[in-house]
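The other protein chains are all here in position, but one chain of the complex has been omitted.
All chains are identified by letter, namely A, B and C, in their written order; residue positions are counted from 1 within each chain.
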Amino acid sequence: MTLRSLIRHETLLALLLVLALVVLSFQSDRFFTVANLLNQGRLMTETGLIAIAMTFIIATGGIDLSVGSILGLAAIMTGVFWHNLGLPLPVAALAAIAVGTLAGLGNGLIITRFRVPPLIATLATLALYRGLAEGISQARSVRGYPDWFYVLGQGEVLGVPTQLWVLLVVAVVASIILAYTRWGRTVYAIGSNEVAARFSGLSVEKTKLLLYTASGFTSALAAVIFVSRVSTTRSDMGTGIELDAITAVVLGGASIFGGRGTILGTVIGLCLIQALKNGLSLAGITGDGTIMLIGAVLILAILASNLFERSGTR
Amino acid sequence: MALTGVELPPVRPRTSARPSALRRLMADYGQEIVVFAAIVALFVVVTMVNPRFISANNLTSIFSGNAYIAVAAIGMSMVIVTGNIDVSVGALIGVLATISGTLAVAGYPVWVAWFVPVLVGMAINGLIGILVAYGRIPSIVVTLGALSILRGGLISVTGGTWISNLPPEFLIAQKRFFDIPFPLITMVVLTLLAALWMRYFPYGRSLYALGGNPEAAVASGIPAERRVVAVFVIHGFFAGLATILFATQLQVIQSTVPPNLELTIITASVIGGVSIMGGSGTVIGSTLAAILFATIGSALIFVNVSAYWLRAVIGLLILATVLADMLRRGRA
Amino acid sequence: MSETIPFVALSGISKAFSSVKVLKDVSFDVRAGEIHALLGENGAGKSTLIKILSGLYTPDAGTIVIDGKEMKFASTRDATAAGIATVYQELLLFPELSVAENVFLGNYPRTASGIIDWAEVRRRTRDLLDSLETYDLDVDTKVLSLSVAQRQRVEIAKALSKNARVLIMDEPTASLVDSDVQQLMTVIRQLRDRGVGIVYVSHRMSEIFALADRVTVLRDGAFVATEDIGAVDEARLVSLMVGRPIESLFPKAEVPIGETVLEVRNLNRGRQVRDISFALRKGEILGVAGLVGSGRTELALALFGMTPATSGEIRIDGKPASIRSPLQARDLGIAYVPEDRGLQGLVKPMAIRKNVTMATLEEVSSGIFIKARAEASRALAAVRRLAIRCRHIDQPVGELSGGNQQKVVIAKWLETAPRVLILDEPTRGVDVGAKSEIHAIMGELVAQGVAILMISSELPEVVGMSDRVLVMSGGSVTEVLDRADATPERLGAAMTAYVDTPSVAGGR
Partner (left out) sequence: ASPWTGGDDLPTNPLACDATPATATAKPYDGGEPTNAPDRNGKTLKVVDVPKLVGIGYFNATSKGIADAAKEMGNMDAKTDGPSKANIDDQITLIDNYITSGVDGILFAANDPVAISPVLKKALAAGINVVGYDANSQPDARQWFVNQAEFNGIAKAMMDSMAAEIGKDGSFAIVTSTFTTPNQARWISEMQAYQEKCHPDMKWLETVEAQEDNILSFNQSNTLINKYGDDLKGIFGMTSVATPAAAEAVTQAKKCGSIAVVGLATPNAMKPYVDAGCVKSVVLWNPVDLGYAAAYVLRATADGDLKPGDTSVKAGKLGELQVINGSEILLGAPTVFTKDNINDFDF
């Protein structure tokens, strides 16, 4: 039943995406072009990376609100390591990713060791990590990176934006892990019944620790891409990105109560949101109109899929 | 009673005495006590550094400048107690403040300008509640959507203009009664009323039942759907009252609300001990937590914490409160 | 004793869930002052019928007549108003609320000003609990810290508080030990004598014959028969329920006992496991008896590594073993089928296939990837071996009947090929048919050399299935009896021994 309804939601969402693409193409002839669509991929990479890790976390019934702050912290650290400590840029970027990963590990430890509910734990670290970014940076930006660094955020590989490759690889690997491996199974088991998972000898704590750490990692990876895309660091980078990522994940059919969710769904959700943002803008609708519409789509998509599910099983 | 008149089996002496009053207080209000202790500790420490901290003026600004957050957190706490959440309340307060100010400037009687937003807040949240209860959409999804709609709508409609030239009698948050600022009175009275209601009225208790075990609540004859709608409407009511405090504090009304206002309000609720899983927590806790945040914000300036590190220290203090609570519960 | 005009009469009741017919044209009635037992296999539709009677579900067809008037219940509130109170099968309590509040939630005593009279709530709860001989349960503790059995009493107190004319009890004794059952039966008889009509569901035959005035049997959602208790015997009832006769309820297989597999010495963990020593041998079923809170489950959890022991020694095959997590326990060949199958045993929304392989994922994987085929064939084999009745292995376990759910949990742990199998209340809430099947499975397992530690609150089961019985009280072992010596009297004495002075027991 769950499997069937899951597929049903994603089919519905995919149809919605196709519909949106068709309608938006009629609104502007500049929308459905390869260049524009690839460019949209560039713009959604950071949110996409974070949303993929968030899918795992939400599927366990958890949540990570601190991703935006980790992004900010890792962005700052990239600059600090390179500029202030004089590390070579690749090393600096890796070190910054390590810091972000550690921040995620911190979340994981608070959640698993102290049994703090994820929402509360990450609300607290949302403030803490952003504060660290501000404190460490002392409100200074680091700019003037060498040109090769911009390949990551502004360049292309085989005609496709570099970071889109990164997103693609991460998405494929993540969907294989979630769908076909023991870890994926463990994630769903934890999300559906954590106690039973523990009684079945699954390593609940280790899995959660790993997931929050992975979420820190993807946030930090997104940070480096972000820095490369905008060529500077700011401590307020990524503010509010957690809500964008969560929106994509729940639009993609993951249940906020855990036990349900797929990477495919999240990716379709992500594309739908990005297509609406871009297509509506090209059609001459301003940003505030667009976010209203995205809000409505979110509610209606979930409502529709609820109705389908109910009519299907009753 | 069911068994009166029936011959009961012989009563054996009770083997366990009731735990001491203190233990029970700690069990029932542990988190509230932790937060309260944190506030007291902050006051003591900061006052030692700078005695002006405890001056009447500063107390007034700490309490009344942030009272609207505490008032909004009352409704949020009720929503969370039922196992739901609302991430759109910040945007809602912005919308309601704009409505309130527009009415006041348009020359309607001030009580109209105060209470129309309360009604609108109840109506909008009622709609959210209906989607949650009857549409069976998780509240975080509905309110994420509502957040976008309200935020976008506010800018679309107002174009971002500020409302100024507010009539002086509209600015009730600046008034004092018995020399106590109105926001402070409102915060205390509403918190106490809500706390009593949630403790002593069956309707209030039913919210805990619903959050603790929805199926059991239905089996106990509690109409779950209606209660969910109701709790969102009540939350809208408190959001409306919070708006009155928010909108009448200054002589202008900004059409953008403080960034992350909803997160601040949710944080106040959960740090105050409202379980995010639903079913437990009190509004006294959320009000204390709102006061704690306000105190921290002011205290750090008083003890000259570098402004750059301010947010990090706030984050650490929040984390410390959370961990203290977990240690108290022996979970660590 | 009772009038012949029924107080409540249901007729022609049908109910379907998503096009599966669960009740088909069922008729049932309750008279004032009678105890009417409702019998049937797992999934026969007893609970569903009860939920209709208590206003939780609305029937698709059929009528409910109370006191001669036809009624439609929109919610449980209407049913309560009509004088019907229910103790549900799944414990429906509020973990974060106090005992007293749980009892009176929904119909609080109020003061003149309309607010809840908490003093009265607590006083009345105390009286109700005392009437159930539950003197040691503080009315102010939160329900989340109570054991299953204690929660059961709170449920009963809750139903009693409603001053009902019809009291429905859906498997109220599933988690009670014998002495508690006796106590409860006394209360039920007293209520009957006051003219309350009682609907009683239980899978324990002895209780039915001790209590009931009439019995109604359901099978596959259909009405089979309503009989006076004097007109039937146990064999007849079983065959009415199952549709075929069952030879023996406790088919104890005689198996040669081998060498010691598990040896426990001076094990301690908190206040519930004190200085416990025993040995378990190959092919042996060691029953564990005790009152509620005697520490049986705690002992199992310590052996299984859920709550690792703080001191003492565990030896497997004579070698000392350290068990700090369920994973370690599994690798040492220990399996644990927990007492709360919904919470601890199963991931209900997941398919049977996935539940069965949950403890042995490595074995159906190559590297980190799960081999879907290997998994399916294993699950299928398990379903066949334990005769789990399901549509297909991809059916969510939540849709199965209680007995079949229990078999899935057992199947999951059999996949690990355990050498020591700990069964905690293996047949709680399981119907006679499935119960005898589970007992048969236990017989097969010991024949293969598995050692079984069986915790059970049902004394006949303990006596019938065990080679030896370990009796616990207050966290300590008070007696180890051989099968021949394990009379209910001796067990009862050992179970209550030292209970008032646990520190003495701890010193053994």
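Following the convention adopted for this analysis, contacts are C-beta pairs under 8 Å (C-beta built on N, C-alpha and C of every residue); 3 or more make two chains touch, one makes a residue touch a chain.
Since this is a predicted model, take the numbers as computed values, not measurements.
Trainee: What are the shown chains in contact with the chain that isn't displayed?
Mentor: Taken over the complete structure, the missing chain's partners among displayed chains are A, B.
Trainee: Which residue from A:S25, A:S141 or A:T181 sits in contact with the chain not drawn here?
Mentor: With A:S25, A:S141 or A:T181 as choices, the missing chain is touched by A:S141.
Trainee: Identify the residues of chain B touching the omitted chain, counting contacts across the whole complex.
Mentor: For chain B, the residues touching the absent chain are 50, 52-53, 55, 57-58, 61, 65-66, 68, 151-152, 154-155, 158-162, 164, 174, 246, 249-252, 254-259, 294, 297-298, 301-302, 304, 307-308, 310.
Trainee: Extract the touching residues of chain A with respect to the undisplayed chain.
Mentor: 28, 30-31, 36, 39, 43, 46, 134, 137-141, 143, 150, 154, 226, 229-232, 234-241, 277-278, 281-282, 284, 286-288, 291
Heads up, the rule we're going with is that only the chains that are shown with their structure count from here on.
Trainee: Which label fits the chain touch graph of this model best, line, ring, star, complete or other?
Mentor: complete
Trainee: Going by average Cα coordinates, which chain is farthest removed from chain A?
Mentor: Of all chains, C has its centre farthest from that of chain A.
Trainee: Comparing the two chain pairs, does A-C have more C-beta contacts than A-B, or is it the other way round?
Mentor: A-B
Trainee: Compute the distance, rounded to whole Å, between the mean C-alpha positions of chain B and chain C.
Mentor: 42
Trainee: Using Cα averages as centroids, what's the distance between chain A and chain B in whole Å?
Mentor: 30
Trainee: Taking each chain's centre as the mean position of its Cα atoms, how many Å separate chain A from chain C?
Mentor: Taking the average C-alpha coordinate of chain A and of chain C, the gap between them is 44 Å.
Trainee: Taking each residue of chain B in turn, which ones touch at least two of the other chains?
Mentor: Those would be 275.
Trainee: How about chain B: which of its residues touch chain C in the complex?
Mentor: 1-3, 5-9, 11-16, 18-19, 24, 27, 196, 199-202, 205-206, 208-209, 211-213, 215-223, 275, 279-280
Trainee: Which residues of chain B touch chain A in their complex?
Mentor: Residue positions touching the partner: 87, 131, 135-138, 140-142, 144-149, 151-156, 259-260, 263, 266-267, 270-271, 275-277, 306, 308-316, 318-319, 322-323, 326-327, 331-332.
Trainee: Any idea which chain A residues touch chain C in the complex?
Mentor: 1-3, 177, 180-183, 185-186, 188-189, 192-193, 195-203, 259, 313-314
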